[in-house]
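The complex appears here without one of its protein chains, the remainder shown in place.
As written, the chain order gives the labels A and B, with residue 1 at the start of each chain.
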Amino acid sequence: MTVGDDAANRIAERHKASIPSLRAKDYKSDVKPVWCPGCGHFGVLAALTKTLAYLELPPERVAVVSGIGCSSRLPAYLAVHGFHGVHGRVLPLATGLKAARPELTVIAAGGDGDGFSIGGNHFLHACRRNQDLTYIVMDNEVYGMTKGQASPTTQPDWCRSKLTPHGTGMRRFQPAAIALAAGASFIARGYAGDPNGLTRLLAAAIEHPGFAFVHVLSPCRTFRPEQQAWKQLVHGCELGPAHDAAEAAELIQRDDGLGLGVLFEQEIPVYTAGVTADAADTLTTNERLAAIEAEHCR
Amino acid sequence: MAACGHPVAGAGQLAGQLQTAAIGLADQARGQARRVGGPAPAAVAPVHHAAPAGDGPFRRYAVTADGISPMSVPGETGLAYTADGLEHDPAGAPSSRAADHKAQLDKRRRKLLTHDYGPDWAQITGAADAKLCLLTFGACRGAVVEAAGRLSAAGLAVRTLALRLLAPLQQEALLAAIGRARVLVVEQNHGAQLYHYLHAEQALPAGAHSLAKPGPLPLRPGEIAAAAAALMDSDGDSQ
Partner (left out) sequence: MSPPAAPAASDTVIASVAELLAHALELEYASQAHYEQLADSMAVHHNVDVADLFRRLAALSGQHAEDVAKHAGDMTLPRIPPWAFKWECPDAPEGSDCLDANVSYQMSTTEAIAVALHNERRGHAYYLHVAASATDAEARRLASTMAAEEAQHVALLESMLTAAGGSQRSAPEDLDPPHIPD
C-alpha cells in the first residue's frame, strides 16, 4: 500500500463520518419494480425509503406488509422484513404482527381496491382499534394489476373500462371521512408526485402513537393518464391538522379531496396486547420528530 | 372446549416446524366462548437451519434436502427478507422461471412428505384383531366411538379409527391399522367425500362400505351401530 492509498482511505473514512450512516438506498432491495415507468408508486417507494433513512430505523426492525395489487408489490422492493399477503388482508397481517412483536415498526401498504373494497371491513376496525401501525394506501382510483377496472374510489361516470361502459353510477368511497368516522387517530393525505412532502407525512405517521392512515394520491400512468393533471390540482390543506373530530369532519368534507397534509391528529390510548407503552409514547408526534432532529443536529 | 386445546396447540406446533400457517376453525358457538384450560402440551422447538452470514441476499428459501429452509425473525441484523405471495427464487424475489417454480414446489412437497407426524395422525380405539373398523374423521368421532361401545357390548369387537391428518395421507399406517377388519367409512356429508378420497389414494381394502349422511341432523350412534350390524349381517349372509 502506498502513502497515497493511506491518504485516500483516511479521506474515505472522514466522508463516512460526515455523511448519514443510513441512506435511502440502504432500504431498497435488488428486486426491480415491475411498475410501469412513470407510476406514482415509485414516488411512494422513494419517500418511504428516505423517511426510514431519516428516522434511522434499522432495516431489520421494520416490517412492511401488503395485500395484492400493483402497490402491494412494495415490500419486495424494500430491504426490510416484508410480507406480500392476500388480497385485502394487509391489516389483519399487520395487526397480528404488531400484537406479537410490538417493538417492530409495522407499516401496512396497499392500494384503493385492496384496502377499500375487499379489505374495507378490516380498514374500519383497524381505525377504531388504534394499534400503533402506519397504513399507506396508494390510491389511483383503478384496479391496475387486472388491467384497469373501476375501484371504490373511481368517479361514478368513469367509463373507460369495458366492464363499466357507462360508469359505475355509484358514489365514491371517501377514505379520509370514513377513517375519521371509524375512529382513526391520525389521517393525512399526500401526493406521490411530491415525494419530499410525502416524507414529512410518513415521518409524522410512523412517529404517531396509534393507527396512522396516510392516503396517497398515486397516479396510474397507464390506465388513468388523466391523473397526470393532479400535479397542478393538488394543494396544501392549510387549515389542518384538526385535533377535534367535529372540526376534522368539516375540514375533510369542505376539502376537494386533493388537499395535502395532516388532516387530523389525536392522542388517544393505543391498543397493545398486554404490553406497556414505552415512555416515548407520552410525547406528541411533533415532540418526537423535534427530538429526532435535535439528535441528528447535535 | 378442552378438546379444542390439543388440536390447536398441535396445529401451532406443526406450523412452527413446517414454517407455515395454521388455520383454526371452530363451531360458531365455541368461537364466541372463553375458558381457561390446562397448559398446552409442551412445544418442540421448530427446526431452524442456521442462517448463513455472508454477502449477497439472505437465501430464505434455499433449496434443502429436508425441505426446511433457513428462517430469520425480525430483528436479526442482515437477515431481513420479504415473504412473497408470488412464486420466488431462493432469495425470495418473485420469479416466473419454470425452474424456480419446480424447485420451490418440490421443496415444499419434500418438507410435507418427509416430516415425522408421529402417532397423532389418527385416534384409534379397540383391538387390532377386531372384525370391524369404523373409519371416520372430525366431529363424527364421538358418535362413532359411542356406536362402537354399543356394538362391543353386543358382542362384536370393533376398532375405531378417526383420521386427524388427511394429507399427506399416512397410507401404510392406515392399512396396517385396519388389518383384516371389514371397513365402514362414516362421515357427515352428502357425497361421501372421505370414502372417495381414501379409495382414490388406494388406502382402503376391497369391500369397504360407506355411511354418509348430510346435515343438518347429526349422525347418531344408533344409526351407525345399525348400519354396522347390517353390514356384518350381510357379510355373514354372503359367506
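Basically, contacts are C-beta pairs under 8 Å (C-beta built on N, C-alpha and C of every residue); 3 or more make two chains touch, one makes a residue touch a chain.
Not measured: the values here are computed from a predicted model.
Asks: Of the chains you can see, which ones touch the chain that is left out?
Replies: Looking at the complete complex, the unshown chain comes into contact with A.
Asks: Which subunit A residues touch the hidden chain?
Replies: Considering the whole complex, subunit A reaches the absent chain at 11, 14-15, 17-20, 23-25, 32-40, 42-43, 46-47, 50-51, 54, 147-148, 160-162, 192-197, 199-201, 203-204, 219, 221-223, 228, 231, 236, 240-241, 243, 262, 265, 284-286, 289-290, 293, 296-297.
One rule holds in what follows: only the chains that are shown with their structure count from here on.
Asks: With centres defined as the mean C-alpha position, give me the subunit A-subunit B separation in Å.
Replies: Averaging C-alpha atoms per chain gives centres 41 Å apart.
Asks: Using the touch definition up top, name the residues of subunit A that touch subunit B in the complex.
Replies: Residues of subunit A touching subunit B: 29-31, 58-63, 68, 75-76, 78-86, 101, 103-104.
Asks: Which residues, counting only subunit B, touch subunit A once they are in their complex?
Replies: Interface residues on subunit B, with respect to subunit A: 57, 74-86, 92-94.
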